[in-house]
Structure formats: structure tokens, C-alpha cells
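The complex appears here without one of its protein chains, the remainder shown in place.
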């Protein structure tokens, strides 16, 4: 992969995409989800895979489509107190159809609030339930209801077989081995979780498409969370051996430092490259490097037994650590262009390392006579500067033995991958070494 | 193995056995040893293996029986100054027959005392010597002797070929693979070293016998120290492959904290289970976890080259660290029922872990859809409680891959074995996983 230079307009491109997608009501399977994919398709030539409701995918079943026509609560005077049209978080996803007149106490059994965050509307779902409905409102708005009143509830939804949709974009490289870049699109009006991940993922693919000489192939998957990942895996079992690993992107736009959640194995090239890049970019202390933990997003599915793909996850503040998570506060003002751009940059740097890491073997025995090959750099032997090209040459002369990859060598000797990679190009060009394996 | 509930009367049963055994004079091969085994047989149906004096067992030879009729020192007035009948520690085991009149200075060559513990009688032996005799007395009692006196010494012992006896009790399990529980019975009136070990070992077997569904078979061996272990090993070479490992029990009743001495390998299931249980029971700081050291009791023989069985050792204060060791101060007042019971409990908990540890493999691919299997537990995804069943389910979903045992998983994720085991039963009952291997 040629060295990328991150176009500054990626920043605006990501923001514009998020702004357009934000208002749409999305869930696992519905019209809003497909509409959102079509908008992304304007940016990048997505292939849309479709799977029928009711289809068995491993241990799971694809649910029906769930679309909302209207949903509101009115008082007896006809005032609308809660209206889905105002905020699509008001109705828990996959609530059943309902209409009727309820007392306050009957109604409260169907209302979720967040007493600890009284002005925030919670985001909740009723996935895989078939007998309940719930409104989600700000705790402060409970004041609107009084005991002597009766309320008209209307939930006019449409639940019937539909199509689970997966947006896929495939960038071929020199080898069929591929790196997965994935995020999920099933949340309604929430910004950091998850539109930020989708926007960065799309922008990664646009940038990769513009770079020549990719070794690996890259595949973007935009899925409904969990069921979408399971569906893709279950319907592509014979293709999974091509996947080297990848990254789930989520919560990429908040103000926190970058977090890398490792794969289950914890020691794959996927992990080593990410940690290497973050250490070099942020100088150790200003990023989080966490071992795999067993709840979270689709990385659970990719790393699970029987699959065990090395898929890590890039985020900024982890989902469980910011108060705005899964509330109406996770909106456009919670994220920023600059942080989206910084996350994008970290991931592209990581992919650059993975794509260029390789194992070189020596065509020489002992020490090559560098000046004969036109690549000798003189040095002060007394106090050699460890950052000098000469010293890196000496490191490479010792290490390029067909066993250690360039990233291994950089990590062992505390160099940046770029430093080691650049000097190794001289060795390769001069014929002193040959590529043994592209890791 | 079903969960055991430790019967409180085990406490009295151990104490009663120790009280009955305490006064008897035992050594490697003698009548007192056999009499002691017969008393144990009242508690548990011991099989008594017998081996002739003179028999070669690997590099060793089984010694003669050695029985004492009487042994005393009288002054010239006929006053008995030292009498074996008062304390069987007074005569060093395997002293030869002797009778004669000696001056004080001649006599002193045959007297052992402990100047640093002047009121304690030392316990000493003359194993495998054939030409000496020794009295062991309190250093303070040297005052009884004066220079101008002549003393009558009488050592009337009987040394002739006899039978080395091993008390064996075998509890069959679902597999022939067995766990060894062993202690030694060759010391005369000493309480912590070694009657406490014998009493706990017997009580372990009684408790195991009362529990259903043991996976492993269990074998109790009550032997004369060293020569007894060697004899058993040398005469059962073709059976040793069945032994998974085991524990030597010694010094189980003093007031100190529990000590676990690891096997030579240091990383067997025998070690991992013991350390896991002690960490969970005593919360890290209040027990000792020691690497194997090369002197001690029969664990030396079991771990030795050419045998290399994974046999660790449970004790409280190690033998080399309490002043009462091998003296008349190691008597019934040095030990307590409560500490015997606590040691018993620790070992039974350990055996429970070993017996129930197993490797499970997933019948699912990716993540199972738990609610379909009736075992879904909801959780607050935002701040998941790591001790919740839901979180343990998520850990197990990731880890049950046919490679990691339940104990490995518990140790990796910092759970107690019981927590992991209990949740794994749900997975097993629902058919989501299958047993691959019983470690």
C-alpha cells in the first residue's frame, strides 16, 4: 500500500453523512435502515445483500420488518404529550401495535424513563419480544401526567416479513486475503453510537480506494448489530478463511481519547499493528489499550468460538463509560468533526502498517558490504545515534532472517514501523533481501 | 461429584481418632503400627497390605520389626530416672538391645537432649543403623545425673523380621484415574506431625464416600514414612499411570495458616485447584503458596525422577518452622479440632474442583441465542456487573471452545470455580455445549 495522505475534506464528508442519517428511524429490519444504506450508497458503491425475515442463521432467526406509522400519547383534551414524530427514541423498537385509553397508573407500566438523567430520553428496544410496547420519555415529562386523567395511546406500527439488509463494499487487493471494516446502522437518532462508526468506516474505504498497491483486499460491512453479523457469518462460512481479521468501529466521535479493544487472541497482527500505531501516535499514555472483554458489539460474534476471527474494536470512550450512551443526549452536539478525523487517521495508519508488514529473508550470508550496494551510511561508531539510518540498517542486517516481520522488528527495537519499513526498502531494492511472506 | 456439605461431626471424629492413636508406640515396622491401623479400620474399611522385612524395594530394603518391651535408666538406689513407659519418645527408634552399668560420662554418649528447649524431649530415630542406642530426654533432666554415680541401663527390645504394613482404602469413581490422599503413621506420640495428617486423610475419605457421582477414583494410603511410599510405588509400578496426582497430608492441626507445597512440576491440576481454592477461601494473603522444596515427606518420593507423580502437600505451619516439631511438645494441646476441620474443608473443596473440572466445547457457532434456550438473563448493558450470571454467561460463550477447562476460565476471569461451574450447567443442560474431556 502506498503511503496515504489523509485528505482534509474527509472531515466534512463524514460530518455531512452523519447529519443526513441522523433523523432517520432505523432498526434491525425496516425502511429507515434501507433508506440509510441508499444514502451511504451515494458516497460509495455499496452492494446491498438482502435476507428474508424468518431465515435461520445459525442459532438465530431474522426478525420481521418493523415500521412505525405513528405513535403518540394524548390527554383527554386531545393534547399530544408524547409524539414519535418529535423524537424516534420515544417508541421502543419492536413495540407491538396498540390503541386504547389508559389511566396514568396503567400507562406507567409502559413507560421507561431515566430518573438519574431526568431530561434525557432513553433508547430501548423490545427485540425478540412479541407481547409488549413501551414509550421512552424524559423523566421530567412524567409531570405531564396526572392521576385523574385518561390517556389515548396510539401505536400504529407495521410488523411483517421483510428483508434484513447488509451494505457491503469490497476493495480487491493483490491477495484475496481480506481485512474487515465494519459498523452497525440499526440505531435510530443516535450520533456517537453508532453513526460515528459508520461514517468513519465509509471514509476509510474511500481513502483505501484512492491508494495504489493494496496488498490485502478490504471489505466494508454495514449491518444491523448482532443479527447482521451473525447473518453475514452464517451465509459466508466458506469465505471466512480469507479474513485475516478486522475492526469494529463504534463511538468514534466523542471527546475522549482513543480506545483499542483487543481481539480474543490478543496477539494477532490486528492487535499488534493497532497498539504499535497508537503508541507511536499518542506516546503511550494518552490512549487506552484494553484486553478483550466479553460484552460489547459485533466483535463478540467475530471472536466467538466456532468463528474466532481476529476482530478488534476501535472507539473513543467505551460505550459503557459515557453517560450519554443510549439516550437522546448522544446527538450531534456530543460528537465533533475533529475527533472523527483523528479516529479515522489512527485506523488508516494501522491499516497501512498491516498492509505493508512483511517478512524479509536475507540473500546474503553474514554481514552485507553495504557500500558495494550503494546504501552505506557512515556513522560515529563511538556514540551511534539509535535513530540514525545507519543504526536501523545494522538492526535490519541482524534481523532480516525470514522469521521476524518488519513490525516485530520495529517493536523489538523500539522504532516506528515507518522508520523500519523505509530502510528495508533500500535492502529490498538492492537485492540484499527478498520477501518471504506477506503476513 | 455432587456438592459436599461438610458434616460438623467430622470435627469430633478426627479428634477422637487422634486421642486413641496418640499413646501408642509406632515406628516403621512394629506392633504399635499395626495396632494403629486396626483402630483406623474401625472408622473406614482399610485393606492392609503387608510386605516382608528384607524385601528389596527399588534402592531400599524393608527393615525388621522393632518392638520395645522395656527401656529405662536407674540410679544405684534403684530409682528409675528415665522410663520408656512414661514417654515413648525416650528411646530412639531402632536402638539396639543393651543392658549394663555405666558412669555418667559413658551414659552421656547415649543421651540426646535439646539444650535450646530444655524441658522438651526430642524425637529421634536410628533407622538403618545397627550398632547404637540412644535415650532422648529433656535437657533439664540432665540434673538427675551426677558424676560419682553408676547407672543401670536396660533396653529390652525385640528386633526380628516382621511385616511393613500399608493401610489402603479405595473409592472407585466413574474413571479408573485416581487421586491419591496419603499420610504417614510411623511416629510415636506426636500429634501435629503426624497424627493430624492421618486423621484428616481418613475423614476426607469418609466424606468422599458419602458423595455421589465421583468422577475420579480416590485412594488413601497410610504408610510408614519414606520406606512405605517407596514400597507402595515399587510394588505397584504397573498401576502408577492411573494416578493423576494427589496430596500428602501432614501437620494439619496447629494454629498456623494453611500452607500448600506445590508439586515438582508446579503447574498441574493438583496445584491449580489447590491454589484456586485457597485464594478464594482465604483471600490471597492469609495462606502460604510455596514452590516445591527438596526435603520433606513422601511428596519427595512421589515427585522423584522415574516416578514424577504430581503430588503436592497440604499442611498448616511447615514442619521446619515450628519449634515443637519432633519434640514432646508436639502433643494434643498443640493442635485443635477447629484447625483440623479448617484443613479438612480446604482439601475437600480442592478435591471438589478437581473432580468437577472439565473441558466443554460449543455445539453452536458464534453466539447462541440464549433466550431461545431459556437461559437468557437480562442485564444493564451500560454498567454490567461482572459478578452477574449474565456476565458469566457472556464469558462462557466466548471461552467454551474445547480448549479451556472451567478452572482455567475461572482463573483467567477471576471467578470462583463454583460460579463458573454453576453457570456452565445451564449451558450443558440446554445442549449448547458438550463435555469434551474430563481433565
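The chains carry the letters A and B, assigned in the order they are written, with residues numbered from 1 in each.
Keep this in mind: contacts are C-beta pairs under 8 Å (C-beta built on N, C-alpha and C of every residue); 3 or more make two chains touch, one makes a residue touch a chain.
None of the values given here were measured: they were computed from a predicted structure.
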Candidate in contact with the missing chain, chosen from B:34, B:201, B:233 or B:347: B:233
Omitted-chain contact residue, chosen from B:272, B:326 or B:349: B:326
Of B:84, B:247 or B:264, the one touching the omitted chain in the full complex: B:264
Which of B:121, B:307 or B:392 contacts the chain that the document leaves out: B:307
Residues in chain A touching the chain absent from view: 361-362, 364-369, 371-372, 379, 381-384, 391, 394-395, 397-402
Residue ranges of chain B at the interface with the undisplayed chain: 58-61, 128, 226, 229-230, 233-234, 264, 292, 294-295, 300-301, 303-308, 319-320, 325-326
